[in-house]
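Not every chain is included here, but those present sit where they belong.
The first chain written gets the first letter, and so on, giving A and B; residue counts start at 1 in each chain.
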C-alpha cells in the first residue's frame, strides 16, 4: 500500500504532512538545492554562543511556517471558500519567505549597507529563470513565480495572503516564536497557537482607502491569545534576540566583514563576499554559495593563517569564543551617546587597538506592536491587527489595554563591545568624561 | 531497602518528594481528616461547566504549593542561610493556606455576607485545640500553631515567609496558574516557573517604615518571567475565572443559598449551612462537614423533592446544566447600571419569575497588579513586588513598562443572568429604557 503523503517529523509540530498529489509543488520546492541550502543557515545566527540549543536552521522553520499556513487556510476555509490559486500562492510563499537569507540570517544584510535585503534576494530567487526554485514554480503554473513574488513584495491580492505570510500576525512569527522558545530553552515565546488559529476569520477591512479581504481575530475568542503571542515576542526580543553575548558575536562578525571590505583580501574569500565587500551585488549563483558553515570554516582558517593581523585576531576571538566584553548603554540618554562613543574609541585606542575594529557599537531596536499611527508616520501600508468584537471591526490597540501601552514604543538597546584587555582604559576615559562607573557593568 | 521518602506523582510537578524524617510534620498534616477533606473541594468551583477538565481539587494544589515553597527555600538557601524554624513555618503554611475553604471555594464565602473568610477558618483550624491539624502542629512544636497562624494572618516575621505564602508573587499563584492552565486546557497561565524560582533572592526592603527581609526578584535574570507570570494570571482571569457560564452557575448557586436563608428550609439541610443561612457562624466541626460533593448531591435531591418550588427549580437547572443566560454588561457605564438592573428585574418579573431568585447580578473584579499607591489607598500593608536592578531595589511597576499600564487598574466584569424563558421580556424592558439591543447579546 504505497503511501499517498510525505511526512516530516518536527520537534515543534510533531507531524507535518504533505499530500503527494495536492502538495507536489511544495515537495518539489523543498527538494531544490536552493531550498536545501537553508539547512546551512541557522535561524538565530550566533545565538548559540549564549543559548547552546539554538542550532536549528531556517530549513525547519520554513517547513513549519508552510505547515501553519496550511492549517490557517483550512481553518479559514471552514467559514469562507478559499480560491485554490490563493492557497498555492500562500503556502509556496510561506515555504519560501526566508529562502533569500544570507549567512547568519539578518546579520548579513545589516553588515553590508549596500547589500540586498533577504526579501529582495527571495524575489530574485523566485523570478530569475536560472533559479531551480523559479523553474519548479513555473513548471507548476507559468503565472506562479509572479504571484509568489507579489506575496513577498506585499502587493498580492486578496490581501489576507500577504498577511498570512508577513504581517504582525503571520505564520512566520507563529513558527519562530514556538521554535526559538523550544530550542533556546527560554520559553517566553510559547503561546497557544491552536487557539489563535482557531479564532482567525476573514473580513473586509478598509486598508489605505481600499476594502481588502483581511485576516481578522474574533476577539471574543482569541484576544488574549493574541496578546500573549505579542508579549511573548516582546519578551523573546528582550531576553534572547537582544542577548549581549549574541550581540557581541554579531558585532565582531561585522567587524570582520568591514575589515574584508577595507583592508584584508585573503585569497580564500568567496566571490560573493568579495563583491559584497566592494559594495557590489553578486550574481545569484555566487550569493547562494554563502552559508553559515562556509563562513565559520573560513573564520577558522583566517584565525590561523590570515595575513592581516587584525582579521586574524578577530577571527581567532570569534572561533575560540573569546568574545569581547559587551556593555549595555541603553540607560544613558541619547544626548550623551556621541561623547560616550568617543570615550570608548579613545579608551580602546589607548589600549593599543584600532577602534575601527575593536570599539564596536550596536543599536538594536524592536517595536513590540505598531498600530496605524506608527505606519502612517513611516509611510508604509498599514499592518495593524484587526479584531472583530460585537460584530464590529476595531484596531487591536483600541481593544487591548496591555498592548496599547506597548504600541509604537520602540524598545532600543545600545550595546558597545571591546576586548577585555581594554577594560581599564575605557573605564578611565569614561571616568574622565564624568560618566558613572555603572557604565562599565557588564551586560 | 526501606525507602526514606514518600513521593507523590503530580500532573504539574511530576515528582513531589517528602523526606520521611525531615518532612514528617508535613506528611502528618496531609494525613489529617481536615486536610484530606480538600479532596472534595474543587480548585475552580463550578468552572467545570465551561472547562470540563477543571475537576482538580484543592488537595493537589496545596501539595503543589508546599512543594514549590520547599524549592524556593532551597534556592534562597543557596545565597542566605534559612532558619529551620522559618522553613517549617513556611512549608506548613503553604500546605495549609487553603485548608479553610468552604464548598465551591471562593463562592461560599461570598454567598453569605456574614460568613468567615477561608483565611479566618484556616486560622481557626490551626489554632483550635480540637482540630486534628492543630494537634499535629502542636505535637511537633507547641509554638508552631501560633507561628502558622501568624503566617496566615500576615504578621509573621521575617516577612519573606509571609510573601512566600501570600503575596503577589507567592507559591499559591505559582501553583494555581500552572495547574489551572493545564487542567482547563486554556494555557494562558503557563509561565517559566524554573526561571522565576531561579531569580529569587532575599534582601532587606523598607516596608511600611520597617526594614524587612523580603523576597526580591533579580531583574537582570527574572524580570520578564515575572511579567509573563503576572500577565498569564491576568489572561486567566479574563478568559477562565470570569467565564460567563461559570459565573452563571455561581449566581444560581448563590440564589439557592439565598433562598435557603429566606424561605426554604428543607429537612436535609446540613447544620452548618442552616447556620450560615441564619447569619451565624457554625462550629468548626460542622463547617468541615460541608464540601462540593455533599452540596451537589443535596442539589440533586432538592431538584427532585424540595417542597419550595423556587428551590426545586433552581436546583434542577443547576444539576441538569440548564444554566441561565448570562449577559456581559461590563461595557455599560456605571451611571446606567441601576436603571439596567431595574429593567432586568422588571423583565424577569413580567416573564413570571421572582426577580429575587431569577434576576441575578454578578460584579467580579481583579486588579492584575497593585503597586504601593494602591495599597496605601486601601490601608493595607504594602505588597508590591520588589526587583533588584543594578544593585538597587526598585518597585516592579517602576521597572516594567508592561505592568505599569496594568497597575492598580481593576478589570471589572458585570454579568447578569436570568432564565432563557425571560429573554423577550428583558429585551422589551431594556428597549423601553432606551438601551441598545447589543445589551442582549450573550456573553
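Here is the rule we use: a contact is a pair of C-beta atoms (placed from the backbone, for glycine too) under 8 Å apart; a residue touches a chain by one contact, two chains touch by 3 or more.
None of these values were measured; they are calculated from a predicted model.
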Complete-assembly copy number [criterion: all chains share one sequence; 2 shown]: 4
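Keep in mind that, in the parts below, only the chains that are shown with their structure count from here on.
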Intercentroid distance (Cα basis), chain B paired with chain A, Å: 42
Interfacial residue positions of chain B with respect to chain A in the complex: 186-188, 190, 192, 195, 224-225, 227-228, 231-232, 234-235, 238-239, 390, 401-402, 404-406, 409, 438, 441
